[in-house]
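Yeah, one chain of the complex is gone here, protein chain that is, but the others are all in their spots.
As written, the chain order gives the labels A, B, C and D, with residue 1 at the start of each chain.
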Amino acid sequence: MQATESSSGQNEAPTADRGRRLLPVLRRFGTVLVRWREASVLIVAIAMAVYFQASKDVFLTHDNLRNIAQATAPAAIVAVGIVLLLVSGEIDLSVGVVAALAPFLVHYAVDLYGVPVVPAFLLAFVISAAIGFCNGFIVTKLRVPSLVATLGMYYFLLGVLLTTSHAYPAQIPEEAQGRIQQIFGAADWASLTWCLAIVLFFHIVLTRTRWGLHTISVGGNLIGATEAGIRANRIKIGNFMIASVLGALAGILEAFRINSIDPNIGGGTALVFTAISAAVIGGTALAGGSGTVIGALLGALILAELQNGFNLIGISANPFNLILGSAILISMIANQYLSRLRRTGGA
Amino acid sequence: MQATESSSGQNEAPTADRGRRLLPVLRRFGTVLVRWREASVLIVAIAMAVYFQASKDVFLTHDNLRNIAQATAPAAIVAVGIVLLLVSGEIDLSVGVVAALAPFLVHYAVDLYGVPVVPAFLLAFVISAAIGFCNGFIVTKLRVPSLVATLGMYYFLLGVLLTTSHAYPAQIPEEAQGRIQQIFGAADWASLTWCLAIVLFFHIVLTRTRWGLHTISVGGNLIGATEAGIRANRIKIGNFMIASVLGALAGILEAFRINSIDPNIGGGTALVFTAISAAVIGGTALAGGSGTVIGALLGALILAELQNGFNLIGISANPFNLILGSAILISMIANQYLSRLRRTGGA
Amino acid sequence: MAEETALRVEHVRKQFGALTALSDVSLRLEKGEVLGLIGDNGAGKSTLIKIICGYHQPDAGRMFVAGQEVVLRSVDHARSLGIDTVYQGLALINELSVYHNMFLNRELRVGPLLNNRAMRRLAREHLTDMGVNIPDVSAEVAKLSGGQRQAVAVARAVYSDARILLLDEPLAAMGAKEGVLILDLIRDLKARGDVSVIIIAHNYAQVLDVCDRVNLLQHGTITFDRRTSEVTVDELTELVVAEYRRRRTGSGS
Amino acid sequence: MAEETALRVEHVRKQFGALTALSDVSLRLEKGEVLGLIGDNGAGKSTLIKIICGYHQPDAGRMFVAGQEVVLRSVDHARSLGIDTVYQGLALINELSVYHNMFLNRELRVGPLLNNRAMRRLAREHLTDMGVNIPDVSAEVAKLSGGQRQAVAVARAVYSDARILLLDEPLAAMGAKEGVLILDLIRDLKARGDVSVIIIAHNYAQVLDVCDRVNLLQHGTITFDRRTSEVTVDELTELVVAEYRRRRTGSGS
Partner (left out) sequence: GDNETATDAVGNFPKTPNWKFVFINHVTTNPFFTPTQYGAEDACKLLGCSYQWTGSANSVVAEMVNATNTAISGKADGIAIAVVDKTAFKAPVDQALDAGIPVVSYNADGAREDPGTNRLTYVGQGLYESGYALGQRALTQVQSGEVVGFIATPGQLNIQPRIDGAQQAFKDAGGAITFTSVATNADITKGLSIIDAYAQGHPNLAGMLAVDAGSTQSIGQTVKKYDMRSKGLKVAGGFDLIPETLASIKDGDLDYTIDQQPYLQGFLPVLYLYLYKISGGLISPPQTNTGLLFVTKDNVAQYQNTQTRYEGSSTDVKLVERSGPIAHE
């Protein structure tokens, strides 16, 4: 057995494209694509943008790009947490209600208890983290499967939300209007900025830190990871907490952007399912052990592009589903085809 | 190393309760419970019934039992298909729309094309099976993860359903009224009868046939099963087809029971999530390789009992979720505790 | 001659991406013969086995089973030609019981239903023959010890009625006593004369003990093919280590 | 004397449901000693190792590390006491690269970030020392051959700075040459004098080659404890097979 490209077999990164007959620049581009696992999803996202721009030339205008960004950001932020959870072998259905609850918590704290805005924000995040902790505790220590545990939590929090809010939207607290509201979602590119920062940060966490390595280990081989001395429960609980806090952030950003604190932000489980879909489209395995944060961002982008593009073209609701479904199927089949090409073509 | 209870270590089923100081009858009952993996869920279901009967004595009346049965049956039927899919390592989000589509297919065939009722039924089932086949094909041959593939199929079918039905309910075809309608859901215990027959049949399929064994193998260790010569794709595609057909049946039963062919039967993804929850509550692992059909039935029963019981008590809309969520959490923690008892206490 | 050759592999090549696992392998297995396949870790032995059993498709090369050229589409296809395998990874389903694993994909049935009783009984018998003590054949294999697991995998293949058996390190986790008994079993099969076996093993004493012929796989090809009566353990060891020394000094330069 | 004993295990007992894997095990490992642990398949060797490394909690019994009684709460706890393990199941994460697996849970870092470059370099060095050829340490372990996988697991434990090493069949999948080199490594560790090792192996020649003392685990307890200088391979084999004969005739009656 030996590697074709080097007699010692010790080269760290085999130059997979030796022997190809392409121009150097293309070759270089090819190599990058071949190495980069999110490449196929990116290509699909770009192809889609090209298609929509060709059918409707306002697609790539500044205003519409902002629309797409605003639709991508909350799903991507939630998807980041979901990726961490899926990679560690768990799932959380309650994130969507946390998203709806968090802005209400800010509202309650400020408007009912007179807490200043910044501590109110902190409070909302702390409570969200505590919810994540409860989820993690019930899953790891009490051994309830995460789907059922977080389903229970979902109903519980929904009950809390509807009873305390009387199922009625509230207004953004006056104290939070202005600069804070702009920063937390209302400014044109605010939610995208948050989203990119979070994606970048957790991309590094997942790929370059112990936490990420242990998250992958726990999800890939729970017994093996435990045997290697990794404290699986801590990792899982931590990821539940991260997912909850990111859910809360997404909810706050959305509430401030649409300028209304609505009990239906997140649409029940809809936001979570969009996020799970984005994660899976981006290449995260439902079975755990493997996933990418950047892929999830691209997955969310693809879903947002589809929604926005077909809306621009002017497709109405009923046939919309038909076309959306076909587009998802076609693009994902293409995606799989591209990523198989990528894998067989290179390292 | 030796087994405590027998020096030869060759006893097929170690009598785990030797040495206990219980009355023989209790002991026997205990042994059965200890062996039977669905025992803990059954205990939870029974405890729940006792609680609700104590709080509201109409709970166990004939009429209300029929209510519970009618709420359990469709979820359980869909859950049977979902269990097979989950066990083989896949998932299908599109079953709920198949449930809504199937009665429309019957309606279209009979009322628009003049097909007699029985062939119309067959047609609806054949089309549903074909949908399942497409799902399976896209997942196994084109390698699209099942969550995304069936999400695409979900939107596609929803589009088909809404465009063809104009999002408007239809009436049961005249030709199908009467005996056929009674058999397919309208009679008091019709859907429960179907449900029990299906659960029994697929319980045997899953535990006592090659198909079941291979389903478990494919979900438990895909590479290992393939190495052992099992044709994994066939198994998976078959299970997708079963899940679709069962979804269609559940939809037809429901339409005939509520006497209206409504595009909202199944509530989009709601029916599938109830079914997935029932399966997981009953002990099916999301990660594949392990599951029980009877457990899924009990899971559906527990969900129906909760819904029905709290409604009987008369909890109003907003706090309802709160109480439902708490009840799910508490009962599932108890369930896990019981099943741990079961495992450490016996074989 | 074609009559007598159970299996012939010609110029088989297999790449994994940029890595050439097998560059040009030809080998031949006579009817009733036990062939030992040795080589360094990562030499490509398991890859070769997985090609012969239909799990991997080769990138080039041909295969003949009992003189007939075949292109294997799947493991199932190879099984239908009488080829059965013990994989190095064992291919056990943790979620299934010992006896279901032992009869996986060749289950005994009554009508459409599994004949669990018969499978349980046979499983117990087979394990006793192999000297392996498993208290309860209804237990999940996940709970077994390493050697017990391997015994289940070996029993699955050895007690099938295969005509060509491929055993990839079947003794790696077996105890001293259990190992001896399994080698006895293989000798029994050989004595029956209609079963041909390829065994991969790193314990050269065992190889010489049970095999008729030994092949060495190096650099993706067979570099050494000798009857076992003509070699000793020390010679084989020397062969492998010599290569190692050569490579060490080579890469050191 | 307590100073010199690296590890003492007293009257340890472990049940799995109705199955008593270990009934009453006591053993002792001196500082700088290499102890061989042998026994039939399913004798409970791995179970004992998993108790010592903190993975299983014993049902009864006591443990002393360097004379201090300890109750291990987790594998992590045991590691903090200097106990490191090669599991029979290897405990590799298929999704991670070779070098990440090799440094799992003792990753090298710069600030909060992983020092992948250093880990890659060291991983290559270690594998070369062990004579194992893995073309690309950045490849996923899922793609490795059986022996390559085992090498990664062994390297993980052997190159940690553990004071007590537990090796559960570390050579099972290793080639002849690689096996010899790993035994050399263990001898080196022994020569340094501060590492104590327990090795489980079914190859008695290897056991006698590297161990100072050998223990036999049977019926859930240690039935034989002798210095290796006092026994031969044949004696050990005889011990195990005698027991087997006794049991056969016993159960046949």
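We take it that contacts are C-beta pairs under 8 Å (C-beta built on N, C-alpha and C of every residue); 3 or more make two chains touch, one makes a residue touch a chain.
Quick caveat, the model's predicted, so the values are computed rather than measured.
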{"item": "Contact residue for the chain not shown (choose from A:Q53, A:N67 or A:T207)", "value": "A:N67"}
{"item": "Hidden partner chain, residues of chain B it touches", "value": "56, 58, 61, 63-64, 67, 70-71, 74, 158, 162, 166-171, 254, 257-260, 262-268, 270-271, 274, 304, 307-309, 311-318, 320-321"}
{"item": "Missing-chain contacts mapped onto chain A", "value": "56, 58, 61, 63-64, 66-67, 70-71, 74, 161-162, 165, 167-169, 171-172, 254, 257-260, 262-268, 270, 307-308, 311-312, 314-318, 320-321"}
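The definition used in the following text is that only the chains that are shown with their structure count from here on.
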{"item": "Rounded Å distance between chain A and chain D, as computed from the means of their C-alpha atoms", "value": "42"}
{"item": "Geometric centre distance via CA averages, chain B-chain A, whole Å", "value": "30"}
{"item": "Interchain centroid distance [CA atoms averaged], chain A/chain C, Å", "value": "46"}
{"item": "Residues of chain B whose C-beta touches two or more other chains", "value": "1-3, 10, 14, 347"}
{"item": "Chain D, residues touching no fewer than two other chains", "value": "19, 42-43, 89, 133, 135-136"}
{"item": "Contact footprint of chain A on chain B as seen in their complex", "value": "89, 91, 138, 142-145, 147-149, 151-160, 162-163, 166-167, 269, 273, 276-277, 280-281, 285-288, 317-329, 332-333, 335-337, 340"}
{"item": "Contact footprint of chain D on chain A as seen in their complex", "value": "1-3, 9-14, 204, 208-210, 213-214, 216-217, 219-221, 223-231, 289-290, 347"}
{"item": "Chain D residues within the chain A interface of the complex", "value": "50, 53, 55, 74-76, 78-79, 85, 87, 89-96, 100, 104-105, 107, 109, 112-114, 116, 120, 124, 133, 135-138, 156"}
